[in-house]
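This report refers to the structure that appears directly beneath it.
Every protein chain of the complex appears in place save one, which is left out.
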Amino acid sequence: MSGRLEIWLFVFQRLSAIVLAPLVLVHLVTMIYAVQGGLSAAEILNRTQSNAIWPVLYGIFIVAVAIHGAIGLRTILREMTPLQDKGSGVIAVLFCALVLILGYRAVGAIA
Amino acid sequence: MTAAETNKTLKVDIWRGGDDGYYQSFTVPHEKSQTILDVVTYVQRKLDPTLSYRFSCRVGMCGSCAMTVNGSPRWTCRTHVDRVSGDGYIKIEPLRNFPRVKDLAVDMTVFFDKWRDANAQFVPTEPDLDGFAQVDPNSSERKEASAAIECIGCGICYAACDLVSWNPDYLGPAALNRAWTLVNDVRDADPNGHLKAVAGDAGCHACHSQQGCTSHCPKSLSPTASIAGLKRNSFVALLKGKL
Partner (left out) sequence: MSVIAAHRNHPTYWAFLLHRISGLALVIFLPIHLYVLSMAVGDGARLDAFLDWTQRPLVKLAEVVLVVLLALHMAGGLRLLAVEFLPWRDSQKTLAAFAGAFAVGAGILYFLNVV
């Protein structure tokens, strides 16, 4: 059974990576643009509230990064700490939940 | 005359003992076209007959002489001293990731046990008494298998792999590489069985494509490519409900 879990985790890690790649590119370009001439809350909110695409994009971003980061974290814990199946799994799930909660609060704030 | 050739002698540190041990220093004459195996042989014959090491063909065909030379796993019969030691110093140790038996000889049991655990054995179909199995050498599957088939089980990839160091259950590059050749062998009766055996949590998905194996393989094989293939095929098999 654990064998099938590894395959699914691998698949979700790669799939979330594919979803993240264009989003990260957009994020990098947006930041480089936004940071010109200083950064202010008004400027950020102006951009994110002017078009519904921003909350949608960031919403997807949050789900993808929660999954991707959690699976990556699990791997690092298993390879570099004494934690194995249970410990690494619990921390990964907690991380995923944390990012989803904080992320949706953030998306709510800028929508 | 290169800088190396001007060294008339070599300073050689060799591991003595089992998992607990020490480095013993020797001074060995530096000859032209000398290999590391020549150095080890000189030490055992002329300086310390109690030194234990393995070799067989001494011409780069059998893989028995694999050891760690100045930090990298290599075939010692095919490693020229001048290539690895510009300053006249050589450190020779047994292969990394294997339990040490004595001096430079390691216990290869786990390596071959993992070969078995990876189900990396041919599964025959019913014999067809009418003729030979037809295998098209130009088919994509045969090309994949042929690219990986020349492995002689020398253990260098296993010694070079960090995942083997970090995950004691990891099946390792050689076993997974062999499993890939069988998955691509059209004569094999159970390709899904091979995939099932390598898709566990110590299987192909543990590989991060660091390519320690590929960069050290003396036969220029690429276990990383084979493992990538296993990742792809095991996913497809899972989707089809074959696992």
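The chains carry the letters A and B, assigned in the order they are written, with residues numbered from 1 in each.
As a convention for this text, a contact is a pair of C-beta atoms (placed from the backbone, for glycine too) under 8 Å apart; a residue touches a chain by one contact, two chains touch by 3 or more.
Because the structure is predicted, anything quoted here is derived from the model rather than measured.
For the chain that does not appear, the touching partners among the shown chains are A, B.
In the complete complex, the hidden chain is touched by one of A:V56, A:V93 or A:A109, namely A:A109.
Within chain B, the residues in touch with the undisplayed chain are 68, 70-73, 96, 159-160, 162, 208-212, 214-216, 222, 224-225, 228, 231-232. The chain not displayed touches chain A at residues 14, 17-18, 20-21, 24-25, 27-28, 31-33, 35-36, 38-42, 44-45, 62, 65, 69, 72-73, 76, 95, 98-99, 102-103, 105-106, 108-110.
Quick note on the criterion: only the chains that are shown with their structure count from here on.
Between chain A and chain B the centroid-to-centroid distance comes to 39 Å (mean Cα coordinates, whole Å).
Per the touch definition, chain A reaches chain B in the complex via residues 2-11, 78-80, 85. Residues of chain B touching chain A in their complex: 163, 166-167, 196, 199-201, 203, 205, 231, 234-235, 238, 243.
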